[in-house]
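All protein chains but one are shown at their positions in the complex.
Letters A and B mark the chains as written, and numbering starts fresh at 1 in each.
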Amino acid sequence: MENKHITIFHGPQHPGITGNMSVELDLIGETIQKATTHVGYLHRGFEKLIERRTVIQAFTIVCRICVPEPDPNEANFAMAVEELAGLEVTPRAQYIRVMVLELSRLAAQFLWMAGQSGSIGLYAVGQWAIADRDLILDLFEELTGARVYHMYIYPGGVRRDLPEGFLERVSTLLTYMKKRLKVYDDIFINNASFKSRAIGVGVISKEEAVANGYVGQVLRGCGIEADVRKDAPYLVYNELEFEVPTQTAGDVYARALVRRDEMDQSIHILEQVVAKMPEGEVMIKMPTHRKFKLPKDDTWVKVESARGEFAYYMAGDGSEKIRRMQVRGPSLVHAFTLLEDLLVGAELSDVALIMNSLGICPPEIER
Amino acid sequence: METMMFKQIKSHFATDDVEVKRNDLYKVGVRHERLFELIHMLRDEYDYKTLNAITCTDWIEEGHFALTYMLTTEDRKHTFMIQTMINREDAHIKSFSHEFKQAEIMERDLHEMYGIDFQGNKNLKELSLENWVHTPPLRREFDTLEFVNNNLTFREGRDDNIDTKVESKRLRALKKAEKEAAKKAKEAAAAETVKDEEVKDGK
Partner (left out) sequence: MEHNGFLQEQKTLEGDLNSDTSHKSSVDFLMNWFRKRSIFVLAYGTGCGAIEMPPTFTSRYDAERLGIRGAATPRQADVIIVSGYCSYKTLRRIIRTYEQMSNPKYLLALGSCTVNGGMYWDSYNTIKKLEDYLPVDMYVNGCMPRPESILEGFIALQKEIGEGKASSWQKYEENYEFYRKNQEAVLGEKVEPSYDADWYLYDGGL
């Protein structure tokens, strides 16, 4: 029978795609022969916009670079400006930054659970996960004023101190989360239909993972203990105690187990932060917070987001404006080099599953 | 081990001193003809196996692009920034896509944004823009606000929209003038009463 070959677009308008991007698939029947990723639907020209702005003007738009998890962007921006300008942040501000980053990581992992379970049809998990994530967003709203785009971590510290009784509310939430995550184990992680769909699908080998520059849970799912918080510690992570979970199989199920274990580790870190929070100021005293003179120098800073290593390159030129800021998110290499490789030979119904497990987020690819 | 590596780089490639930015970040500048040799040496002898990013900064005043390659060791504990300068006009450099698979997409991104030709990269198609015929956008001579004002229209604004800095200055000056006038009037009134009393007394 002729006409076996067909080319279809998986996205951008598709219920099974993680954001606004598309994958062009060449199929024979339902098996994929070739996959080409298309991005650019969310290109706003951030790097050009930031070149026109001073530090405080750029601070307001930097959090919009990555939509599901904005806080690593703010932390990176603040750390880069502080390195260039030679500022040293107070201990209380560093602990508050760690708390904000870990809460944001927890919220992003809940969003991942909703997406991954929706890709195989377990829609009830999505309803619960988004509702539990909303409880974390309530805490953010109390602390920073906004649910999603916080604009809280500023070069020099954080914008304002914790409200009365905030740490007690965080502890209550953590106790609730520890009990609640066991329910997700029963209905999602140990679910027989998830296991039968996810084991053996999307396998990545260890050597190719290191050579090609993959980051984050892709490396951890292959057995490599890769975590920026342990390899090149930033903020106060060298004073906190936590483990880096790894699995060896390298398939979708291994990455899911890694992410589930990371949620436990995030809760463990948050409990330590709540117990150890020091007193003091949250913003260093500067003559004015509106002007930063950046010398003619450059730097490279990175943090560990929920999806992998997030890095910024920042260069100044002696004036008040930022000369160049380049964003290197974890999804740039995952969406092109890795996805086009993994999808060859896969089935059409596994495309959404694999994309969710790699954690591909298009806004940070094309900025 | 670091000092040995730095000495070898400085003597072999005739560079400046290797700059140590943090305890896990080093930077060196090298001429673009010797770039490949340096990266091969770091990859084969010193374990810098992963290419993390390629970035580019446009120094239009000095007439060159500064390309920076970030390499990381296999245990991810050290990063090396290798910077090289290429000409702004007719910018080209040999591609790394045969040795590092991820370099293909990074070079495609830079080609679209700056117009640099990476010779040997077979996939330099458009990435984020579609049918773009103007200057590559991240070059400094491309003015984004001028482009927007020429090609797109905004919604008509409110007619009574005023500049807040100008307006608050005007209001403050007004308040100050009123205070001065009130003070003067009070003084004049006090002087009047004193004069009246003097006249009364004198009478």
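Definition applied: a residue touches a chain if its C-beta (ideal position, glycine included) is under 8 Å from a C-beta of that chain, and two chains touch if they have at least 3 such contacts.
These figures come from a predicted structure and were not determined experimentally.
For the chain that does not appear, the touching partners among the shown chains are A, B.
Contact with the chain not shown here comes from a single listed residue; of A:T7, A:N190 or A:N238, that residue is A:T7.
Interface note: of A:P15, A:G86, A:G165 or A:G345, the residue touching the hidden chain in the full complex is A:P15. Across A:G45, A:P91 or A:G223, the residue that sits in touch with the chain not pictured is A:G45.
Residues of chain A in touch with the missing chain: 2-3, 5-7, 9, 12-15, 19-20, 24, 40-45, 48-49, 52, 60-61, 64, 67-68, 111, 114, 126-128, 130-131, 133-134, 147-149, 363.
In the full complex, chain B contacts the hidden chain through residues 128-131, 137, 142, 144-145, 147-148, 151-155.
Keep this in mind: only the chains that are shown with their structure count from here on.
The mean-CA centres of chain A and chain B are about 24 angstrom from one another, to the nearest whole unit. Those residues of chain B that touch chain A in the shared complex are 21-22, 24-25, 27, 49-53, 55, 57-58, 68, 70, 74-77, 79, 81, 100-102, 104-106, 109, 113, 126-130, 137-138, 142, 144-145. Interface of chain A with chain B (complex): residues 39-40, 43, 45, 47-49, 52, 83, 210-213, 226, 228, 231-232, 298-300, 311, 313, 315, 323-324, 326, 328, 332-333, 336-337, 366-367.
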